[in-house]
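Here the structure comes first, spelled out in structure tokens, and everything after it is commentary.
Note that one protein chain of the assembly has been removed; the remaining protein chains are unaltered in position.
Each chain gets a letter, A, B and C, in the order it is written, and its residues are counted from 1.
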Amino acid sequence: MIAFDYNTKVYYKDIDQMGIVYYNRYFEFFEQARTELLADIGLVVSEIERKGFYLPVVSAKCNYKKGAHFEDEIIVKTMINEAPLARLKIDYEVWRKKDNDFLADGYTIHGFINKEGEPKRPPKFLLDVINSFISD
Amino acid sequence: MIAFDYNTKVYYKDIDQMGIVYYNRYFEFFEQARTELLADIGLVVSEIERKGFYLPVVSAKCNYKKGAHFEDEIIVKTMINEAPLARLKIDYEVWRKKDNDFLADGYTIHGFINKEGEPKRPPKFLLDVINSFISD
Amino acid sequence: MIAFDYNTKVYYKDIDQMGIVYYNRYFEFFEQARTELLADIGLVVSEIERKGFYLPVVSAKCNYKKGAHFEDEIIVKTMINEAPLARLKIDYEVWRKKDNDFLADGYTIHGFINKEGEPKRPPKFLLDVINSFISD
Partner (left out) sequence: MIAFDYNTKVYYKDIDQMGIVYYNRYFEFFEQARTELLADIGLVVSEIERKGFYLPVVSAKCNYKKGAHFEDEIIVKTMINEAPLARLKIDYEVWRKKDNDFLADGYTIHGFINKEGEPKRPPKFLLDVINSFISD
């Protein structure tokens, strides 16, 4: 398993009139978290794109347990559990720092395409890195 | 079944550097679409809230088939297939108008809470309306 | 003067915990409004871009008078008062439909660049259209 804890904070921009984070904002937190997980193992997304590969989301899910509030510090626990065959699945859990409350979980599934938008197999350089960390 | 077609359009604000709608924007389209579906059967969300009921999202999913582009007109086909027992499920399909391309589908599941955030049964006035339309 | 009334509606996604539209959302409304004003005089932004011209914002301002609420219908009155020499200025006023309340005003100023990001003079086809409408 590849794991990364991404720390971020909730601001006014994220909060709706129920006083909690608006539901689609979690998918931004997920994006920030997976970008940092990938950078952490040497796979900087900008560099993946410069090599001609893009990882569009093909499926995304989030389950909401408790609302996060303005100025809450949260941790997005981010995990890759298996190397991608055709698609890469990334799992997320969101926790509030101050009381260790479990706020949400979810996943995103990513395809691989080239600049022209054509589906591709996951590139070897990416598989090699993920496999080397997963088999650890 | 209760169904509603919500028409909207894609703007620069929605588009990422792949030239397609960023994945979390679909959940905004879903929110706009369900607000209009509910208004269409007489359940204006502001009025539901004035009566002391809130419908937070407890689960949300989206599957992405094709990317929507800047200035695409899209239709969000929105459906309620059954009256809520404890939770209300709403389904969505997103289609591009000009070529009738199928872009995405998904759902949201909503709980019912009061102003204090305590879980509630779905209110009778809401069940009555939904049941009357579903049994049509 | 070139003028266009853009109608839109406020949803949960726009509202913060003060119960009013979060301040940066007005700049999305402005973008939607100017895109429709330009389309209305035959200048579809996608087509301007296909011709190799981009109109990045170089300055943007908004003054907030009254808050817009969830499910408010609003009108963005959008105006071009003069043809661009080097830069295009677009003015906006936001009004609430139901009580004709004045909510906000502001402007955006746009430069012209090519695909490589180099500054350009406003293209002739665009000047011709704007001049023909302004001199009316």
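The working rule: a contact is a pair of C-beta atoms (placed from the backbone, for glycine too) under 8 Å apart; a residue touches a chain by one contact, two chains touch by 3 or more.
Computed from a predicted structure; not experimentally measured.
*Asks:* Who does the absent chain touch among those shown?
*Replies:* A, B, C
*Asks:* Looking beyond the chains shown, say which of C:K61, C:K97 or C:R121 touches the absent one.
*Replies:* Of the listed residues, the one touching the omitted chain is C:K61.
*Asks:* Contacts of subunit C with the missing chain: which residues?
*Replies:* 18, 20, 23-25, 27-28, 31, 54, 56-64, 67, 108, 117
*Asks:* Given the full complex, what residues of subunit B touch the hidden partner chain?
*Replies:* 12-13, 15-17, 19, 22, 24, 70
*Asks:* Give me the subunit A residues in contact with the hidden chain, please.
*Replies:* Output for subunit A: 9, 11-13, 28, 31-32, 35, 44-46, 69-71.
The criterion applied here is as follows: only the chains that are shown with their structure count from here on.
*Asks:* Central chain, going by Cα centroids?
*Replies:* Of all chains shown, the one whose C-alpha centroid lies nearest the global centroid is B.
*Asks:* By mean C-alpha coordinates, which chain is most distant from subunit A?
*Replies:* C
*Asks:* Hey, how far is the Cα centre of subunit A from the one of subunit C, in Å?
*Replies:* Averaging C-alpha atoms per chain gives centres 33 Å apart.
*Asks:* By residue number and range, which residues of subunit A touch two or more other chains?
*Replies:* Answer for subunit A, listing residues that touch two or more other chains: 24.
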